[in-house]
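Only one protein chain is missing from this complex, and each of the others stays in its spot.
Each chain carries a letter (A, B, C, D and E) given by its place in the written order, and its residues are counted from 1.
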Amino acid sequence: MISRALIAAAFLGVSSTAHAATGEIDTGTTAWLLTATLFVLMMCLPGLALFYGGVVRAKNVLSIFVQMYVSAGVIGVLWVIYGYSLVVDTTGMVEGEYSFNSFVGGLNKALLAGVDPQAAASGVPEGVLIVFLMAFAIITPAIVAGAFAERMKFSASVLFLALWFTFCYAPVAHMVWGGPGALMVNWGALDFAGGTAVHINSGVAGLAACLVLGKRTNYPRIPMPPHNLVLTLTGASMLWVGWFGFNIGSGLAVNGQVGLVMLNTQLGACAGILGWALMETLTRGKPSALGVASGALAGLVGITPACAFVGAGGAIVIGLLTSVACFYAITDLKHRFGYDDTLDVFGLHGVGGIVGAILTGLFAAPSLGGTVEGLDIGRQLLVQTASVVFTIVYCLALSWAILKLIDWAIGLRVVQEDEEEGLDITSHHESAYNA
Amino acid sequence: MISRALIAAAFLGVSSTAHAATGEIDTGTTAWLLTATLFVLMMCLPGLALFYGGVVRAKNVLSIFVQMYVSAGVIGVLWVIYGYSLVVDTTGMVEGEYSFNSFVGGLNKALLAGVDPQAAASGVPEGVLIVFLMAFAIITPAIVAGAFAERMKFSASVLFLALWFTFCYAPVAHMVWGGPGALMVNWGALDFAGGTAVHINSGVAGLAACLVLGKRTNYPRIPMPPHNLVLTLTGASMLWVGWFGFNIGSGLAVNGQVGLVMLNTQLGACAGILGWALMETLTRGKPSALGVASGALAGLVGITPACAFVGAGGAIVIGLLTSVACFYAITDLKHRFGYDDTLDVFGLHGVGGIVGAILTGLFAAPSLGGTVEGLDIGRQLLVQTASVVFTIVYCLALSWAILKLIDWAIGLRVVQEDEEEGLDITSHHESAYNA
Amino acid sequence: MISRALIAAAFLGVSSTAHAATGEIDTGTTAWLLTATLFVLMMCLPGLALFYGGVVRAKNVLSIFVQMYVSAGVIGVLWVIYGYSLVVDTTGMVEGEYSFNSFVGGLNKALLAGVDPQAAASGVPEGVLIVFLMAFAIITPAIVAGAFAERMKFSASVLFLALWFTFCYAPVAHMVWGGPGALMVNWGALDFAGGTAVHINSGVAGLAACLVLGKRTNYPRIPMPPHNLVLTLTGASMLWVGWFGFNIGSGLAVNGQVGLVMLNTQLGACAGILGWALMETLTRGKPSALGVASGALAGLVGITPACAFVGAGGAIVIGLLTSVACFYAITDLKHRFGYDDTLDVFGLHGVGGIVGAILTGLFAAPSLGGTVEGLDIGRQLLVQTASVVFTIVYCLALSWAILKLIDWAIGLRVVQEDEEEGLDITSHHESAYNA
Amino acid sequence: MKLITAIIRPFKIDAVREALTEAGVTGITVTEVKGFGRQKGHTEVYRGAEYVVNFLPKIRLETVVADELVDQVLAAIRHSAGTGKVGDGKLFVCAVEQAVRIRTGETGVDAL
Amino acid sequence: MKLITAIIRPFKIDAVREALTEAGVTGITVTEVKGFGRQKGHTEVYRGAEYVVNFLPKIRLETVVADELVDQVLAAIRHSAGTGKVGDGKLFVCAVEQAVRIRTGETGVDAL
Partner (left out) sequence: MKLITAIIRPFKIDAVREALTEAGVTGITVTEVKGFGRQKGHTEVYRGAEYVVNFLPKIRLETVVADELVDQVLAAIRHSAGTGKVGDGKLFVCAVEQAVRIRTGETGVDAL
């Protein structure tokens, strides 16, 4: 079984491969990881910003961009101060054993102590790895921001994103990718590219945020249609393309597996489109643009943990089912429960991440076309479920606490007049569009 | 003579290179093909969607995006079901001989039977090759969609794109890239990156579509200026950048040739801009934004078949001449014949593809700076013409038949009221822009 | 000390490495340089065009795009005619000695004489290098165009960009990257990716242009707010992502250094965001979208010359200080001096380039975390200052002369009515947006 | 017949439309406009350049009604459009001499 | 002088302009508006949220003409703007007390 955790571990010097041993740079692997990093950065800015920005009202589109820029700035700097260390430092971890460091990395690499960005780790300069992983740490909180869009104070949002990155993202990323001795690695959970650490994590945090924050004023009484769907579809397309950097890059290597990951990622997206289009056609008579874009992303969320472990057929089924589940969550469940998840962070990333994580345990089985030899479906489904439940509970609790704390300290919401006038003018002195 | 067909053949195991023999992954080549695939996918979404979407009226921009998303979804899945096999399966083919399989591949790789996406073929995991070629199969029908924009039923358009992919794209792609024994390979036609299979094919299908479908209501009596040229220019720029993935990637290798292909591709675009700007300045006094973007793409279409076979001077001349020919076709011929090719699919891809294919036969000669040793210009021009004529006839006949069939079965056109109200609302329940 | 100049020199055959000697292609290095080239091209179109186009008024947005397309076309062709040779031809140069060719390359490679785009130089086909360096030659004049936006005649702008490329860009690029014997290489100036040749050069030319051309009519009496900041922020994000291609690609190699360059580039941008956001918060109470995007780019400009020579801490400080300096230049200095630099070319690239160049001399010292062993800070600051002053003086004089010449020959400015109606209609017969 | 022109806050449009429908109005035409009045604007800043934006987004609503409906319609708009804060807007009444329905050629009150 | 205000279908604007020019009208001002009336709207759906859109795009055309031209102008618009289907729009006529051409200061019918 080739898991990203193991590869990551190899990278981090826990185990050693020929390359790591010799400390030589492999130019091909490095070339790809440089490229993958660029695409993951592009997913966030402009990809996610456009995807989100098009759906909010014209008076709030800049607030999305400012949040993403500033949180990228803050997290980028925090990443080299302590984030990287919290995720990758393996001090105190022993394969199969549980300790404090099964939950979060140490601070031995804080301020990049002892790290030479030019030195090779598994054939790639460590500086490239630092930025590749930083890109994940930047985009995950940015996804959360979609849930509280159009009503959160700018200062509160930045504070939240920084704290959430520290107390939710970094630990969960460590539990998943920290290598032998990390919680979910010990459990044997399968999560290739971040279904748990990225999608369930951000989705659940989004749910917490929109519950604590409350609905937008007048929601859903007054229609709030997307102000510019061309932006949204452009952003979704960039997310789709960038997702290959995300999924394939997560292997941290260029080997035969990249062929499988690329194919599965693409099929997940394609099947996701078909799933959503089908559901819309059945329920409304016609597929919509926002729908098919959402379907593509739902499929991609679903295939993220599975992409190296399943066959092409499994990828199609996962894309299809995740898309249908997200469709149901967003068009039905959300309205039934009445929370106001502005950009459907929970419906897309939370629900999609959960469905994808569970289905990974199923379709990874060789009998269903998967690649994980010797997998016991029943046991694996349990492990997957455990990792899902753990992430939900941990993330819900921590996110809630952080939000309450900020609300108590500086207040979470803008005043109603500012919300009505729009955050662009009231929080940033700007209008996106001027005649 | 290094032709893409031969390289493709090598890839598919027909002939064998050192890499293929050992089955080892070359990390550099794989890194580039991963990247090239991403750029070709980006050409379609968001590139082509923006390029097209900006030119249509605001009430139809989403319909362009939905068509592209859904057809990507459908073709992506069909690709692993039978498309890949129809294009690359070489069963029954013998170098220089003609058989049924000279026209279309067999079904031995249907459902990816016997294909291991992780296994190396010519140094690259086959999964990467599958998605790289899939990207071509997705974008080519998408190009056609520009010709029937703003008036085709959504269901008809998806049906058309799926059938056209099956009966037009897959066979022609096989004839061009199927390796020894494939029709145009036997003929010795030079087509490096798809002048025939992609551009003439889509351009001619576009012509068929707008002829069968008829003009948009009130065309050309009522002005239908592009609703947002910034989208169009952004899309054109992305197509330009992505085209390097398309052209260079088509070599399926990283070798000295990529230097030539990159340089020629860039020069084709640059000369194309100058050609169009010049023509506009001569006829109208000033170059336009839509014009220079069209010129860049015309130059790129022209250089596509030639990019590995000509010198820098030849590339400039091809870019220039193709651009002038397309300018003439679009600004004069179209109005004279009176067909309504909404996005000038025939004028750009059809005419550009034909001019480029013919000029390739000329400038590939070493005496004109080309790289194909021993090329007999007269003979090659004949071969190129034959491949052009064959593609036109085959594609026109098949496209026509498919369109008539769909018209008979479910009808091609939306009713006039829906056309006037716009496809976004009537076919997808959405408006792109909301205050 | 590893300087880009030396690597460039290696590339150009002045010195030889194992690869260059054997003339073998390294697939990984080539894969990366292909990719880097694509990203640098994307920086210009659509990146810079969107960044600029969003800030001008709606009636002038297409004029930005046309200028960029046509100047790309012209410079692309001039590049193979004489530009490449003027920059890289090393005839007549001797390490440490000064001759005419210390200032500009010869014409031995004009019309690509003796250049085989397929032949390997330092492991990469020369054709790739030609286009990579061409992308720099295209974007640098395009940056300048921001200073004279909204009022320059189209013909004059194209003429200016072509002449400026010839007499300003090519020589300065040669002085910086021409290898041993080139002016600034002889001096020992540290400029990894083009702080001098690209940023100071374009920034100062921009200043010259807006001084010679005069203010836009009614500036600053009538408000001229950006017409679409979403375009601007999208463009800025693309510039940010593309900048990795620019900075990392400048090493022309894939080695340990790319890890350092990638990390520093990212930290420069992040710190730049924080710097600008901080200044805006201090002076206005809130950070703005245009502000944080400008800050990211300011940080990137600042880190450009330094990115391979400083440590992570140095990168953060450089990003921060450059951003603060640019903030001050743009929000205060410009208004005080009263020139009308439409897109703040001088404030961002000129000032940012100068600050970055000087700080490079400081933070390159190992005592401050830098990587340049044995660096004498005092001496290096002198050298850096000398290269800055030389570039400013040379570029100001030449740019001024070219502008005056064009003004005398054909006139620089459009008539006032055309300026009021907008350049899109009066220079290009088009409107960007139609209902 | 009278033309009633109302300048109102944008987010009140749906409430006003409902109130008017209830009052028996069958046709309304609305325009996005910018209004200058007692309500104070805001400042926008772009790279240090400050612009005071005095013109605020408003909706201009027009409806032509029979004379006997005027008071009712004025009241309906007043109640549905008000927030009590500066900037709620105005109502203007002008005389309309003739109305024609393009489709049928009906004139006068029948055309409304 | 009378102000004739016409609410018409957007795609009819060119036909109406031609008809008006023929009828001797020399100046027209048009505005993009949204109209609510008998013509039924459509439903938009975004991720399951349904919005009934009652306001449909219309063009509001204004022209001030001399009294003697009014009937001719009304007829010209009626004929050029009609499709016979619900939603063709309305014509309203109001009295104008004064007109001034800004450029010259001419007043009354001379200003038109």
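A few points about this structure:
By definition in this document, contacts are C-beta pairs under 8 Å (C-beta built on N, C-alpha and C of every residue); 3 or more make two chains touch, one makes a residue touch a chain.
These numbers were taken from a predicted model, which means no experiment stands behind them.
Shown chains touched by the hidden chain across the complete assembly: B, C, D, E. For the chain missing from the display, the contacting residue among B:24, B:97 or B:332 is B:332, taking the whole complex into account. When the missing chain is restored to the complex, the residue among D:64, D:81, D:99 or D:112 that touches it is D:81. Only one residue from D:23, D:91 or D:109 touches the chain missing from this view: D:91.
Touch with the hidden chain on the side of subunit E covers residues 3, 17, 26-31, 64, 94-103, 105, 111-112. Against the chain not displayed here, subunit D makes contact via residues 2, 6-8, 31-38, 54-55, 58, 60, 74, 77-78, 81-95. Contact residues of subunit B toward the unshown chain are 220, 223, 225-226, 284, 288, 290-291, 294, 330-332, 334-335, 344.
In this text, only the chains that are shown with their structure count from here on.
Looking at subunit C and subunit D, the chains in contact with each of them are A.
Once the centre of each chain is set as its mean CA position, subunit C and subunit E turn out to be 52 Å apart.
Computed from the mean C-alpha positions, the centre of subunit B lies at a distance of 34 Å from the centre of subunit C.
Spacing of subunit D relative to subunit E, judged by their CA centroids, is 17 angstrom. Shared contact sites, meaning residues of subunit C that touch two or more other chains, fall at 26-29, 31-32, 35, 225-226, 228, 284, 288, 290, 435. Of all residues in subunit D, those that touch two or more other chains are 44-46. Counting only pairs that meet the touch rule, the chains in contact are A-B, A-C, A-D, A-E, B-C, B-E, C-D, D-E.
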